[in-house]
Structures are given as structure tokens and as C-alpha cells.
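Removed from the display is one protein chain of the complex; every other protein chain stays in position.
In this document, chain identifiers A and B correspond to the written order of the chains, with residue numbering beginning at 1 in each.
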Amino acid sequence: MTSPIAVPELTATTVAPRGRIHWSDRSRQERLGYRLLLPTLGTVVVVATIPFLLAVVQALTSASGAFVGLDNFTNALGNAALYESVRQTAIYAAVVLPTEILLGLGLALLVHRTVRSPAIRAAIYVAAMIPIFIPQIAVGVVFRLVFAPDYGILNVLLGDTGRNQILWLSSPPLAMLSVATVDVWQWTPFVYLVLFAGLQTVPSESVEAAQVDGASPWRQFVHIELPYIRPLLLLALFFRIADVLRVFDHVYVLTGGGPGTTTQFLSLYLYRVGFRFSDLSQASALAVVVMVAMTIFYTLISRFLPVETR
Amino acid sequence: MRRRWTLGRIVTTAVLVVAVVVFVFPLYWLIATSLKTKAELYAVVPTLVPQNPTLAPYGDVLVDRGFSTLLLNSIIADLGATAAAIAIAFAICYPITRLPVSRSVRAFVLNWSLSLRFLPPIAVVIPYFTIVRAIGLYNQLPGLIIVYTIFNLPLAIWMLRGFLDEIPLEIEEAALVDGATRWTAFRTVLLPLSRTGILAAAIIVFAFDWAEFLFAFILTATPQSMTFPVGVQGLVTQFEIIWNDMAAGGVIAIALPLLLMIAARRYVMTGLTFGVIREK
Partner (left out) sequence: MRKRSLGFLAAFALALGACQGGGGASPGTSGGGGAGTTLTIAAVQGVEDAGLKALAPMYTQKTGVKLDIVEAPYADLYTKLVNAFKANDATYDLVMMDDPWMPKFGTDGSLQDLGALGIQKDPDIAQVVWDVGTWPPPRGPVPPSEKGKPSQLLGVTIVGNVEMFMYRKDLTPNAPASYDDVLANAKAQNKSDMAGYIIRGKATNPVVADFLPILWSFGGDVFDENWNVVFDNDASKSAIKFLVTDLKAVAQADPASTDAADRDLIMAKGQGYQSSTWPGEINEAVLGEGSTVAGKVGFIPIPKGPSGKGVGMMGNWMLGIPKASKNGQAAADFIKWMLQADTQKTYAQNNGIPSRTSVLKDASLADKNPYFPVLADALQAPPNWRPRTDQWNAVETILGTHLNAALAGQESVDDVAAKASAEIRTLMKGAGYPSQ
């Protein structure tokens, strides 16, 4: 395998040819495969699907249990606040995703290429692990201690806690930026870790060959490393998209969706309808709509996934 | 060969140092806050370094507030859910990686499991609440275990699949040719070989369960089944946020998964490639 471009074509193992096993043996094994797979998978699919069915049932009934047809859907979809929250979520995603991916990739490349000391690499690994596993609530509270007026350390460090201090959590564009910063802080390390782990697996022969040919670091990245880690990059992006679409905890603690509805993302809106308005019927209709929309969205983007489907 | 401090190296070092400082500062602030007295938190200008550092908030959280029970609940629920998720993921990954099932089935499993992660928990928390209540597991740890298992199954499936793919089929086949049954081959060949993969996946799944809040909050009612993050959230009261205890709770919550992560660093790094890149 001399051409580095051929390397990324490893969409995981394909089913390897099995010369030594006879055809009838193979079909027996295939049956065994399904016998093993179906009971577990079936159970899991059923267990994971029941909530959806329940949500559908609840979405078709009123609070008193009477069948009301599509009324709840009409109410849910007729509410302008829904589209507002979708828009805010989209803005949030547009800020957070590119930042996290580019920053994570940049840091991974930087460390991969310049840091040789195992001790420093280990220290960076530890530092990067922490934000991922802090309880979301603690994240929210720590950043309140950072962003809050008067006693927040950010304004103290900036030397302005007076009447005209910067209001990180309650002036509209800044509030969005502040909650996005927290996301970037918490999840860039995840992207970094995944991509760094990926870069470690790039075969050194390919890299050395390119260096011998005098490729610049940029060309080395574009032609060798990037194609190699592309599936992983996509997967990391997938996990981040999934998480960004359901962002809730730290926003709830930091701004509660405010000021006004500036940071009322989709999950916060669902919470508001279901738990503040106690309108479980409309909340279920919303949940069904969201689940269906996510499934469609997922189907649309899933062809970019590193899963062999051919 | 000693390397020289070129301009490029200085710039990259500076970038790294800044990045590390920015990322580590909130953690420092969490720890610093957890060591402050209540009086110091009332200082007109917040102090960057605790003036009279004290471990009292940790005692408050673990002993006076009885959060050690919640810590234990978290450990039980997360261990149970991790074990279940790994076992189920293994049962699903074994056939799709070791046996000749069709590609579309394989693709379905991977696609479907990842799509599960796209459901906002807030959208399914109400139906899950209904179910958990209907089967009598409201305010019971098994209820949490079931829900956590489902929610982290995608992660477990993807990681285990990656590890299993890397174990050459030939090794097992050699055992089969020698007359071993599938079960024996699984037990004596595959299982020992996939031990590190299982460990890595388990640790990552455990850590994700550990930080979960919403389901624990909705599905539990008393300290009998509440998890640690729910207790920590409880320190934000209406009239007072008990900052130092809250921060101490945060530090305690980080400590356990972090120790696991450090202990199993090598495996975790391998797990994070999800097997979508195969090592040559």
C-alpha cells in the first residue's frame, strides 16, 4: 500500500473472505448470527421504541385522556415560540460546532506534531478529560461564578465591576455567546481527544514518505492525515451535533433561557411546555414532532457516516 | 538531537500554554471556591486565591448533608447500567463482527443505535417516566439502570464494534478448525483478547452515566435512589446558592471518573477512535 490516498478507504473491516470455511458452513454461521442477534436487538429496539409510541398516544389525547385527533399537533406547531427556539438552536449550533471542530482539530494537530514529551501529553490528556465528566450542573454553577455581574471573576479580572460592567448573561448577543463559550470549553477537549487518538494511528511510513518528498506541513495534513482521520472527524461531528441539539443543563442554570427568550433552545422550550406549563399533551406532540424531525434529519446526514452501507 | 527554539516553536508553545490556561482556569476556580469559607464568599471583591483555605465544605457535603448515600447510589446505578450496556452491546456486536450477517443488518444496527443519541432526552423523559412508573420502578435504582443502559448503548456498541473488528477472525477460526465449539472459542479466545476493549468502553460509558442529571432528577424522589448530581443541584436554593459546598460537590463528582480515566488512559485513547480507523 504505497499510495496514502488508499488508506482511508477503510470503512472498518469488511466481511473478510473466508476461504477455509465451506459454503454450507457459512450459511449455518449466518443463521447463527441472526439467532444470536435478533433476540437482543429486538428487545432493545422494542424497549427504545415504546416511549415513542407512548408519546404518540399521549399526543393524540387531552389531559383528561379523551381522543382529540391532531389538535395537540396543531397547537404545538402553531406556536411561534417553537420556531423561535429552533432558530436559536440553529444559531447556537452554527457558533459552537465549527468552533469546537476547528479548535479541537487544530489543537490535536499542534500537540501531535510538536509535543513529544509523554509527560506533557499525559498532562494534556488529563486536563482534557475533566470537562467531559463534570456534572452539567456544576459546569453551570462554575460559569455563573465566572460570568455573574459584581462577583463573577471575569469582570473582576477585567477590572470593571461598576455600573457599566459587561453583562455576560443578560445582554442579548452576549448571553448567547456566553452559553456557547461554556459548550466550547466543555466539548472542544472531547473533539481534541478523539482526533488526537486518530492522528496517533496514521501510519508513520506514509508521513515519512511525504516528508522525504518535501511536502509542506499543510500538504502533509491535507493529503495524508486528513483523509485518514476523515471518518473519525465525521463521527466526532455527529456526536457533537446530537449533543448540541439537546443542549439543556448549563443553559438552564446560567440564563434559564433568558434574557427574554434569547437562549431558549429547543430542549428548554420543551421543558417549558411540559414542566412549566404542565401541558403534557402538547409537550408529547412536540416530542413526537422533534423525534420525527430528528429521524429525518439523521437519515439525511447518515449517509456521510463512516458505516459501510454499500 | 537537541531541537532549537525556532520562532514557530515559540508560537506553538505559546498557543498551547494559552489554551491550557483558558481550559484549566474554570477548574481552578471550582477548586478554589470549594476551599473558601462562607465569609470569604461575601467579600466585596472576590479573592483569586482562598485566604483561609478550609476543607469544611467537603465535610458538609459528604457528612452533614449525607451525600455519601447519594454517591453510593450513583456508583450502584452507574455500575449496573455500565455492565448492562456492555453486555447487551457485546451480544449485538458479536454477531455483526464475527459472523457473516448481511451488510445491511450491520449498517442498520450501527445507524439505528447512533440515531438513538439524536433524541433529546427532554423529549422522551415524559414517556420514560410513564413507563418506569407503570412497572413500579419509580424512585428505584433499577429504573435508572434501565434508562441509562438504553441511553449509552450507542456509545458502547460503536466502541465495542471497533475493538472486535480489530481482532482477526483467523484467530477464532484456528480454534474452530482445531475442533473447539463456538462457545469455547468465544470464551477462551475472543473474550480474553477483547478484555482491553471492554474495559475501555466500560470506563467511557461509566463516565457518561456519571454526569447524567435529567433522568435521575425526574425518576427519583428520595435519597433512597437520588444520584450525586441531583444532590449537587439541590445546593442551589431559592434564596441562597451555597457556592462552596456546591463547588466541593463538583470536585468530588469529578474525582472518581478522572481516576478511572487516568488508570486506564491507554485503553481509553484506543476506545476514542471508535474503530472507524483501523490500525495497520
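Here is the rule we use: a residue touches a chain if its C-beta (ideal position, glycine included) is under 8 Å from a C-beta of that chain, and two chains touch if they have at least 3 such contacts.
The model shown is predicted, which means the values in this text are computed figures rather than measured ones.
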| item | value |
| --- | --- |
| Which residue of A:106, A:203 or A:259 touches the chain not shown here | A:259 |
| Touch residues of chain B, complete complex, unshown partner | 38-39, 41-42, 44, 129-131, 133-134, 138-139, 217-218, 221-223, 233-241 |
| Chain not shown, touching residues in chain A | 46, 49-50, 53-54, 56-58, 61, 64-65, 75, 148-151, 161-165, 167, 169-172, 255-262, 272, 275-279 |
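Methods note: only the chains that are shown with their structure count from here on.
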| item | value |
| --- | --- |
| CA centroid of chain A to CA centroid of chain B, Å | 15 |
| Parts of chain A lying in touch with chain B, wherever the complex brings them together | 7, 10-13, 15-16, 18, 20-21, 26, 29-30, 32-34, 36-37, 40-41, 44-45, 47-48, 50-52, 54-55, 58, 107, 110-111, 114-115, 122, 124-138, 141-146, 151-153, 156, 161, 185, 188-189, 193-194, 196-198, 200-201, 203, 228-229, 231-232, 235, 238-239, 241-242, 245-246, 248-249, 253, 266-267, 270-271, 274, 280, 283-284, 286-287, 290-291, 294-295, 297-298, 302, 305-310 |
| Residues of chain B touching chain A in the complex | 9, 12-13, 15-16, 19-20, 22-24, 26-27, 29-30, 33, 45-46, 48, 88, 91-92, 94-107, 109-112, 114-124, 126-128, 130-131, 146, 150, 153, 158, 161-162, 165, 169, 173, 177, 182, 207-208, 210-211, 213-214, 228-229, 232-233, 236, 241, 243, 246-247, 249-250, 253-254, 257-258, 261-262, 265, 269-270, 272-280 |
